[in-house]
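What follows is a set of notes on a single structure, which appears directly below.
Every protein chain of the complex appears in place save one, which is left out.
Think of it as A, B and C in the order they're written, each chain with its own count starting at 1.
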Amino acid sequence: MAIVVIPALLRKFTMGQERVDARGRNVGEIIDDLDRQFPGFRPHLVEGGDLKRSIAVSIDGELGTAGLLDKVADASEVHFLPALGGGKDCG
Amino acid sequence: MHARPGGLVTLHELNYAAPNSVAEAVQILRQHGENARPLAGGTDIIIQMRAGVRHPTHLVDVKKIPELRELSFDAKSGLKLGAAAACVEVYENRDVKRHYPGLAEAAHLIGSLQIQNRAAVGGNLCNGSPAADTTPALIVLGARARIAGPNGEREVAVEDFCVSPGRTVLQPGELLVQILIPAPAPNSSDAYLRLIPRNEMDIAVVGAGVALTLDGDKVKAARVALAAVAPRPLFVAKAGEALAGKKLDDASIAAAARAAMDASTPIDDMRGTAEYRKHVVGVLTRRAIKIAAQRARNAGKA
Amino acid sequence: MAEATSNRKFRVIGTRPIRHDGVDKVTGRAKYGADYSFPGMLHGKVLRSPHAHAVIKSIKVDKALKLPGVKAIITADDLPEAPNKMQQAGEMAINPSHLSRNILARGKVLYDGHAIAAVAATSPHIAEEALKLIEVDYEVLPPVMTVEAAMKPGAPILIPDLRNNEEGDKQTNVAQHMQFKRGDLDKGFKAADYVVEREFKTAMVHQGYIEPHNAVAIYNNDGQATIYCSTQGAFDVRSLSAQVVGVEPGKIKVVPAEIGGGFGGKTTVYLEPLALALSKKTGKPVKLVMTRSEVLRASGPTSGSTIKIKMGCTKDGKITAAQVWMAYEAGGFPGSPVVAGAMCILAPYDFENLLIDAYDVVVNRPKTAAYRAPGATNAAMASETVLDELAEKCGIDPLDMRIKNGVKEGSAHPAGPPYKRIGYIQTCEAIKNSPHYKSKLEGPNRGRGVATGFWFNAGMQSSATVNIHADGSASVVTGSPDIGGSRVSMAMITAEVLGLEVTDVRPLTADTDSIGHTDVTGGSRVTFATGMAVYEAAQDAVRQLRERAAKLWERKVEDVEMKDGKLTAKGNGVPPMSVKEIASKLGRTGGPITGRASVNARGVGAAFAATCVDVEVDPETFKVQILRCTVAQDAGKAIHPSYVEGQMQGGTAQGIGWALNEEYIYDDKGILRNSGLLDYRMPTCLDLPMIETIIVEEPNPGHPLGVRGVGEVSIVPPPAAVANAIYRAIGVRMTELPMSPPRLLKASLKRGGAADAHSAAAD
Partner (left out) sequence: MKKVLVEANINGETVEFLCEARQSLLETLRDVLNLTGSKEGCLTGDCGACSVMVDGRVVCSCLMLGAEAAGKNITTVEGLATGNQLHPLQQKFLENAALQCGICTPGFLVAAKALIDKNPNPSEEEVRYALAGNLCRCTGYDKIVRAVIEAAKAVKSGAAESRAGAR
């Protein structure tokens, strides 16, 4: 079981829950599980079969680089964040 | 007048002449009238042409004319300042530094070294900017402009030279030849202060020039002029009168400063608010009076 | 791994060699974008909107086309219609429609200076003449210049089809709302003994690079194109120009020229697509160079902002809660750095209860681009001055206040994730122990202020190759335009790994055909991410060198190692061999050696800085003089300390300019009044003191050499530090940037503090 911290504006899907348990070996499977628990969740994170470019994922404090394929360990802490373009246009 | 820089990289088509005499210069200027303009330091005209503010087709480089480069001091007749003499030549001149420190100050404040090495005090005057630093410094010294034209020569007091932003009394065909500054009276001196947001490069938000003559602890005569707080460099007779004949103390200085504030009619713009400018007129006038007075005392001792 | 590096002894890293590109730059030989020219080259110029907000009813170019020497004119109609949704362009996500409409306005102009048409002619002068002959019919609309005006119900709408994530199908100027929430705000404020609530306004400011934007494009009749330009990211120029003009990216080669400053402002495109389209249309090389007023009116400054912040703490100075509302000007199209600002504003503090609401708002100003730690400086002006006020209420030293609340390894970032190893507390302590902070500041109207700042830094993708030459020298090739001396750092890393002298390594920045994809020089990522690629490429070369040595010595590869810069065989027998020695034998042992590496760098290390400033305020004219300034910053590991200091000093200088005099000044019609360097007032060297630097080295465990990025965070603290210093000098709390003399006078009058400054003026 990984712990997923839900972005503030998506907590309406989780009845205000900030932290949610989810099962999965990678980010994609975690999102599948979230969507199973909270239908309608996926489209806010996934587009065209890939993690939305506006979204970054942090696994145990490390920003992922493989989108849906980033590995998630059991008891990992997963955060979904807005993606910043480094020194490029942000927001 | 430092107009808003436009998109132009190249200047429009131009003719360039570099005459060796006033007569020759006047002849070219008359021939082309409104379309001709003298070129001294070029630090305003070239920017204005790029900005599309002025469109001369003929530039007359007057730097090769000896009279316009003259810079000579005589204890009786005072200073002859050729219109094309660069700021650096003016403020490095021993006589100017000694007898007209306020003028040296003003010339030293214009732009950067790169600008001071090119810009002429006469050009600063002819450009007609209300914010010109050397103009108030000249006004308080009672300087006169010697103008040559198709119908001979005439003289105009510097305080009457500028008409409105970018406009002067110069008629088509006329050329500013020299600025004539009277010899300083005993126990007299001058000072010029200006406020800019940075320590260099800016145009005056406010400038204040003061010249005064002392008679013991009394003020015999005084003149005050301001930059950047009116449509033209502003001679404030009332401020001088507030000092003349009075003992030089906080009260008389405050009265002069207030007269300067009352006379100023500043606007809000990108360089400062009207509120701020009026406020600073008072501050700088007061400070300039004190500096000029101190210098006058020293001059008396010397 | 960095644990090891932190106390590892280096031979080259940490020294201060002369940069390889230096001589060209001090002799005037270095070729910047505007220095390129080609036979038959045409010169382009851009027609720009004189209105802040208007509908373009028609554009007539026939008169202009008739002018002798004019070869082509393009408008938005010459560019493909682009889809209006976020999508990939190369490696970045952009809205192609917004990008295209910013390059050439389509239907509407959204800011003073918005490009409308571009002309190519045989000389710049003819091109400029032609601009005057283009007739544009406008329907002028009311300009929307502030976030307040743009968010007001019934405000004029800039982009009719703009929708946001919350208001459904409603027309709006709010492009995005982002929120960060943690804990229980009410509980937090109840627990507070002191609460400070203030509203801040910061002005739009420009990066101020001295080199205007430029581009030369050559479109060949075989459909292959080359673009020469000064850019922070050649690969992005390729993908964005391809997108706008409708050419396959693979058909474009971008050659990054020497670049005359960028600071984030050269991470996108303006002239490149125009040069490409004009060259495509004329079959000739086309060159465009912006004037300074074009740069200020129509490139990508950073947002002005409104920030409301409420922060509470206990008597003993522990922060209990903070609430933030922030809205940033995006410019004519969405994309302000407000989300970054929201993720920075509370990032240095370790506390529980927070709520941050951030709004990205379009206004009739140029589309903002990145500027050094985008969004963070506006934000720190608010949080770091309010924290200063709280410290004062608690009677706690402002640095102790920060140390008491400061984040450390394991603390949660306001956006959620825990910090890895960081050096925030260390930078605060470095200032606290500095000769500057320990010195006594004497004299009237003088004050000392401190402030701190956070920036994420970026990883992203980089490629590098290291070539070993027969004479034992090497070259290191990357795709990162060198904006502040990064090439020498890449050479130093290579030399360190290969046991060479830095002078034996030639570093260079390659074009898009000659190196693997490399993201922009931005986000302080070059020494971190490209440095990581270079380190691994050099290690790859070492691996191959060991194989060759093993061959020569008839040993097993495992028995050969690189030790102190020499190849050595385990056990005895053969004398160690330097790279120089083996280089001549490469041909006989299998040919040349090229080490290669490409990374999508993980392990980014967060950056923190702390700044201390002494000011003197003229109590009558309210002009502020900076007397002394010290900045401490965590570099992780400083590869070339001189250039690390340079980044710290440069960022600090920009922050001070932002604090005191820099601002975009628009009139009521939305026309930029100060579009030149006379009245856009960047600091001259008479406005600054020496800037003392303290490099803190808290190694980044995510980098083989412990490197963090150092390029950005130093710009973040200065405005707040100067504001805090001004307060201590004359007792006025400034809540507006810039803190120019007229604003200071106004604030003092409001406070009545300037003893009725007006009448005081005369007396």
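The rule we apply is simple: a contact is a pair of C-beta atoms (placed from the backbone, for glycine too) under 8 Å apart; a residue touches a chain by one contact, two chains touch by 3 or more.
Quick caveat, the model's predicted, so the values are computed rather than measured.
Visitor: Quick one: which shown chains sit in contact with the chain that's not drawn?
Guide: B, C
Visitor: Specify the residue from the set B:27, B:117, B:171 or B:187 that touches the hidden chain.
Guide: Checking each option in B:27, B:117, B:171 or B:187, the one touching the absent chain turns out to be B:117.
Visitor: One chain isn't shown here. Among B:46, B:169, B:237 or B:267, which residue touches it?
Guide: For the chain that is not drawn, the touching residue is B:46.
Visitor: Going by the contact rule already stated, which one of C:96, C:485 or C:719 would touch the omitted chain in the full complex?
Guide: Candidates C:96, C:485 or C:719; residue touching the omitted chain: C:485.
Visitor: Looking at C:200, C:437, C:643 or C:727, which makes contact with the chain not pictured?
Guide: Among C:200, C:437, C:643 or C:727, only C:643 touches the chain that is not shown.
Visitor: Which one, C:208, C:300 or C:507, makes contact with the chain that was left out?
Guide: Answering carefully, the residue with contact to the hidden chain is C:208.
Visitor: Where the complex has a chain not shown, which of C:261, C:418 or C:472 is the residue touching it?
Guide: C:261
Visitor: Can you list where chain B touches the absent chain?
Guide: 2, 5, 9-16, 18, 39, 41-43, 46-47, 50, 59, 61, 63, 88, 111-115, 117-118, 199-201
Visitor: Considering the entire assembly, which residues of chain C contact the chain that has been omitted?
Guide: That gives, for chain C, the contact residues 16, 18-19, 21-23, 25-32, 34-35, 125, 207-212, 258-263, 289, 291-292, 483-485, 640, 642-643, 645-646, 649-650, 652-654, 676-678, 682, 684-686, 688, 690-691.
Here is the rule we use: only the chains that are shown with their structure count from here on.
Visitor: Report, in whole Å, the distance between the mean C-alpha point of chain A and the mean C-alpha point of chain B.
Guide: 68
Visitor: In chain B, which residues are in touch with two or more of the other chains?
Guide: none
Visitor: Using the touch definition up top, name the residues of chain B that touch chain C in the complex.
Guide: 2, 4-10, 12, 195, 197-203, 205, 250, 254, 257-258, 261, 269-273, 275-276, 278-286
Visitor: Considering the complex alone, what residue numbers of chain A touch chain C?
Guide: Those in contact with chain C are residues 5, 8-9, 11, 18, 53-54, 58, 60-63, 65, 77, 79, 81-91.
Visitor: Could you pull out which chain C residues touch chain A in their complex?
Guide: 86, 88, 92-94, 165, 176-182, 232-233, 236, 264, 267-268, 328, 330, 334-340, 343, 360, 368-370, 372, 374-375, 415-420, 456, 458-460, 519-525, 600-604, 702, 711-712
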